[in-house]
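Take a look at the following structure, please.
Here the complex is missing one protein chain, while the rest keep their positions.
Naming follows writing order (A, B and C), and every chain is counted from residue 1.
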Amino acid sequence: MLLISCPWCGQRDESEFTCGGEAHIQRPPDPDALSDPEWADYLFMRTNPKGRHRERWCHTHGCGRWFNVERHTLTHDIISVYRMGEGPADDGDGDPS
Amino acid sequence: MTAQPYRLAEGGVIDRTRPLSFSFNGRRLTGFAGDTLASALLANGVHLVGRSFKYHRPRGILTAGTEEPNALVQLETGNRSTPNLKATRVELYDGLAATSVNCWPGVRFDAGALIDAVHRMVPAGFYYKTFMWPRGGWHFYEKLIRRMAGMGRAPEGPDPDRYDRTNAHCEVLVVGAGPAGLAAARAAGRSGTRIILADEQPRPGGMLLNVTDTKGEPGADWIGDTLSELRSMPNVRVLTRTTVTGYFDHNFLVAVERVTDHLGPDAPAHLPRQRLWRIRAARVVLATGALERPLVFANNDRPGVMLAAAARAYVNAFAALPGRRAVVCTNNDSAYEAALDLHRNGVEITAIADLRTDPAGPAAEAAAAAGLNILGGHAVVDTSGRRRVRSAQVAGIGADGSLEGPVRALHCDLVLMSGGWSPAVHLFSQSGGRLRYDDALGVFLPDRARQPVQCAGAVNGADGTAACVLQGQDAGSGNRPAAASAPAAPEAGSHWPIPARNRSGEFRRFVDLQNDVTAADIALAVAEGYQSVEHLKRYTTLGMGTDQGKTGNVPGIAVLAGSLGAPLPAVGTTTFRPPYDPVTFGAIAGRDVGPLADPVRETPMHAWHVEAGAVFEDVGQWKRPFYYPLAGETKRDAVARECLAVRNAVGLMDATTLGKIVVSGRGAVAFLNRIYTNAWDDLEVGRCRYGLMLGEDGMVLDDGVTARLATNRFLMTTTTGNASRVLAWLEEWLQTEWPDLDVYLTSATEQFATVALAGPKARAVLSGLTSDIDVTTEAFPFMSWRSGHVAGFPARVFRISYSGELAYEISVPAAHGLSLWAALSRQGEDHGITPFGTEAMHVLRAEKGYLMVGQETDGTVTPIDLGMQWILKKKKDYIGRRSLARSAMLDPLRKRLVGLRTEDPELVLPEGAQILPTAPSGPPETMIGHVTSSYWSGVLRRSVALALVKGGRDRETTTVHVPLDGRTARAEICDPRFYDPDGARLRG
Amino acid sequence: MADPTVRDVPAVTLARCPPRGRINLRGNCWDPAFLAGVASAIGTEPPPAANTSRPAGRGVILWLGPDEWLVEVAAAAETAIAVALEDALAGLHASVVAVGDGLVTLSLSGPRSVDVLAKGMTLDVEPDRFPAGCCARSLLAKAPVLLYRPGDDLLYEVTVARSLSAYASRWLEDAALEYLQPA
Partner (left out) sequence: MTRYSIFSLARNALAHRPNWARAWRSPDPRPAYDVVIVGGGGHGLATAYYLAKEHGVSNIAVLEKGWLGGGNTGRNTTVIRSNYLWDESAHLYEKALQLYEGLSQELNFNIMLSQRGVLNLVHNEHDLKEMSRRVRAIRLNGIDSEMLDRQAVKAEIPVINISPQVRYPILGASIQRRGGVARHDAVAWGFARAADARGVDIVQNCEVTGIDVANGRVRGLQTSRGAIAAKQVGLVAAGHSSVLAAMAGLRLPIDSHPLQALVSEPIKPVLDTVVMSNTVHVYLSQSDKGELVIGAGIDGYNSYAQRGSFQIIESQMGALLELFPSFSRLRMLRQWGGIVDVCPDASPIVGKTPVEGLYLNCGWGTGGFKATPGSGWAFAHTIAQDRPHALNAPFTLERFGTGALIDEHGAAAVAH
């Protein structure tokens, strides 16, 4: 059971959150300009790393905000938490919130 | 009342003033308050408690705790019957009734024991090598095997007991209330922060409870003092009868408190039977102690063979003698203390066979001083006796580990064994902590932790009470506990297994007593190539019993290492996983069962529907009226009547459950343009528009009508089932992709009660209930909305229609929903107003060829497939647009929506029926589509059906074949708009 | 922990509060105009700090999210205050939606109220961790709720969607059962 630090509300139990998968996948500004495989890369292809993973979570049953989490997919340690539009914290293992 | 022939006259924690009557396998016996079932059985001289899993061998009581592999019982009968409980953990209560498991007809004479006679035929993994004939024959053999397997029985009938689940937060969780745990809790508690101390026993004290002579180290007084200090601290919560059983990520631990198990079926009904604690701890101190290991010698499984420390516990804590004449076999000092305690209480210690050639030190000296017969370099190599051990065969063990000298049979009724102690590292390992093998101690110890956790006491290798207390204090104060102290005496680690005196004995050296895994099985697995410790476990079932290998795993690893000729640490351990001790399903589910299994959501008009006799349909968590049968009506009758009422007069339907979302802000139009496939710029305030949402993959996600309330304010509706999903999805786009758009979304689903009023008489009914809304077509045209009052309540009225008739949806604040419904019913009486349910709604819209999300769509259907190109913007982008242009989406043979007209107008095709281009010729058939919606249409006096068919309406007028059960129907592909295709009625 | 030995007070009391007016308010709390607009309509600025509340006239304004608040007022005042807010915030990026009918508030009080809540909530609700005035959205068992502690006593308000109120209420009754039987 993860304990996730919402950048707004602080530490809350995983059950209040929804995981939205890999973060920082931008919707292409001009989809028509893309080939089918390029569009598929946006739509379906994922990094799915074993290690540090930047992902989106939503505090669904709290403040309702989406935010980013950098989490290790093997240890489940949360390395950093940062708001939408922000970049991840420096390579420390501290929790910026 | 029967006597308790093996009960000591004094001592122990039992209360001799409170005798308790109980039965075991139908025999009436007596024990005392404070007894476990095991101690009470021993006090009565009962040793044969159960039968083993595979060979059905007689088994007794090996341990005094959670690690018990043998003494499993079925407690009580009927709906409170509980299988596979460890007699060593069952607290005695008056009237307790227990029976042995896995034996027929009884524990003394068990037919299953025939297997034991042919045990050589059925070594580990034998079932992989036979039962293969004939092909598919396993299902037959399996029935026999299944009957033989399986231990106890499932209860009969629903569980009458209640279970609780609760959450707790603390700064320090201390697991185990032995000396280390008590000291840790006290040290932590003095800081004033929140502490939880959990222990599985009814009384704190741990192993100290089993010791009478503490030789000057902390003892009963120290426990008492510490406990009273802990109880005086308001920040400390002491949980007894509570087993911490799972250690998960981010210091989340699960514990089970047995609240009333010790009271039996007469426990107060308002109390939960068990409580599951979900604990989030900033820091954890594990003071989980150590478990004594058995020794692996021939026939080490007979009733009367017991771990030395267990025997000591029975004598000291329960005043129950496990025998009168004992032989001791050990490879370490701890068994000497047990031997001395038994000796002091009148048990004759025939011999102490010590695997160490030259036992020395205080333990051996004390035993020698007491006149006990110590045989250095000796071991018990076999036992005899059928249902109870009658003698132990003792022989010398040479330096090379082989038998030496003559084998002597020593008469006895008890064999005590000690193979050393294994730290209970289970929870530490579950937490992700690494183990290391300590050569000096010969054990796996906690090494690097992955979470904020510390180990203290015997689990950390500490020896002796004083050392445990010191480590506990350190850990409790947040300091790193001192390193493990040196062992009192080095152990002989090389006698796994102890040599047998003959061939047959070689096959009877048990490692896992519950699953009947022998040293020979392990050797066989190694010989066959199952050499990884995980393969060994799976091939032999070592450690997979209800005791989870707490006693057998380490000896098993040692035997494996011996067979491989590898050092023990190279073999490693299997992964420790939750739970440490089995957890009751009911406790895991908590109160999420029965009426609270999942929320039931009801609309404000629910009571009316119930009163009207509605049959309900589950749509997500909502209960929606499905149809309203009159007396004697079938579903088809009722639905037909409801539909005709809407077509010919007027009907009303509860539409409250549809999702409603207020979209407001300067960016609202831009937002809708991106979310919906059609354009929203030109929608005037006061008007409504139908919209279709796609996923980014181009597939239809949801649909609904959105009304423009003000320039920058819209009210969007969604389908019932998708309401929360759509809101979440919209929020995700807004927050993550388009933060620049000035839009706020607010759910208004629960704020309003909504009634759909549909049918040619709808206007007449509505006009009678409103004075401030002009309901004429000119003033209030199709696809517009007005606000005002209906039946005196502030209302928004939307002129929209899903039935194809003149229709209004009237929304009022939820509190007025029931009154509005009642007012409409009264007002419509003269017009024949009829409540209709979701099924009639489905029929009405299908007659019109309208799509229903979830029925015509299944996540693989595009708007083009549905013939809805008209709703797709040509130029501007929207979610899902690019996906519609992918090559596979342009395939002319994609399945597209059509109508189906059955040749036999009376025939209503089953929904889900598959469509073939030609008459069936035998499987596999070529299927070109399926029926998505199909109903009897009362107004058309024939069946109507919608279908998704390859090629779609290009096939119009062709005949397709629909295989039904036992016959094939023919139908013609047609326009899906069966009724009023031009829409004259809904605009009227 | 609460002292369960206090006599004459039921261990837990569960009640359904009378209907209230409630307004869901969205806006940018870094925009002085928004703050001033809200203050002019309800007498106080929205609290910027997470999980806090402020008295607002005879009602209260509760933090729901960084740009979202719930204004609680008397039922009869809901429409007027919503209009006042809308007028005060006209032209700003803000949203005012009356939601009073869609929500139901249950109150839970008594020395064991914390224990009852803890059974259904992962939130740390002990009095010193969830002080007077604190509010938070979370889950009570399977129902999304807004928890609010108005004062220093052990009274907690659980606000839940109307259609889930029967579930929440039944759940709390069931959870409280073990504290309500005679010893």
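Everything below uses one rule, namely that a contact is a pair of C-beta atoms (placed from the backbone, for glycine too) under 8 Å apart; a residue touches a chain by one contact, two chains touch by 3 or more.
Quick caveat, the model's predicted, so the values are computed rather than measured.
Judged over the whole assembly, touch between the missing chain and the shown ones holds for A, B. If you put the hidden chain back, the residue from B:Asp94, B:Asp159 or B:Glu737 that touches it is B:Asp159. When the full complex is taken into account, the listed residue touching the unshown chain is B:Gln548, out of B:Ser52, B:Thr66, B:Ser100 or B:Gln548.
When the missing chain is restored to the complex, the residue among B:Phe252, B:Trp729 or B:Phe836 that touches it is B:Phe252. Looking at B:Gly31, B:Pro446 or B:Gly590, the residue that reaches the missing chain in the full complex is B:Gly590. Mapped onto chain A, contacts with the missing chain fall at residues 1-2, 14-15, 18-19, 21-22, 36-37, 39-41, 43-50, 53, 55, 71, 73-76. Listed by residue number, the positions of chain B touching the unshown chain are 53, 79-84, 118, 120-123, 126-133, 135-136, 138-139, 142, 145-147, 149-159, 161, 163, 165, 246, 248-249, 252, 254, 278, 503, 524, 527-532, 534-535, 538-539, 541, 544, 546, 548, 577-579, 582-586, 588-590, 592-595, 597-598, 600, 617-619, 626, 697-698, 854-855, 858-860, 883, 886-889, 910-914, 916, 920, 923-925, 927, 930, 963.
Assume only the chains that are shown with their structure count from here on.
Remark: among chain pairs B-C and A-B, B-C carries the greater number of C-beta contacts. Remark: chain A and chain B have CA centroids separated by 28 Å (rounded to whole angstrom). Annotation: 33 Å between the Cα-based centres of chain B and chain C. Counting partner chains per residue, chain B shows two or more touched chains at residues 278, 280. Residue positions 13, 64-65 of chain A each touch two or more of the other chains. Interface residues of chain C facing chain B in the complex, by the touch rule stated above, are 1, 19, 24, 26, 67, 93-95, 97-103, 115, 118-119, 121-122, 124, 126, 129, 141-143, 161-164, 166-167, 170-171, 174-175, 177-178, 180-181. On the side of chain B, the complex with chain C involves touching residues 162, 164-169, 194, 234, 237, 268, 270-272, 278, 280, 590-592, 595-596, 598-604, 622, 662, 664-666, 742, 744, 746, 748-752, 813-815.
Contact residues of chain B toward chain A in the complex are 248-252, 278, 280, 432, 450, 696-697, 728, 731-732, 735-737, 739, 877, 881-883, 885-887.
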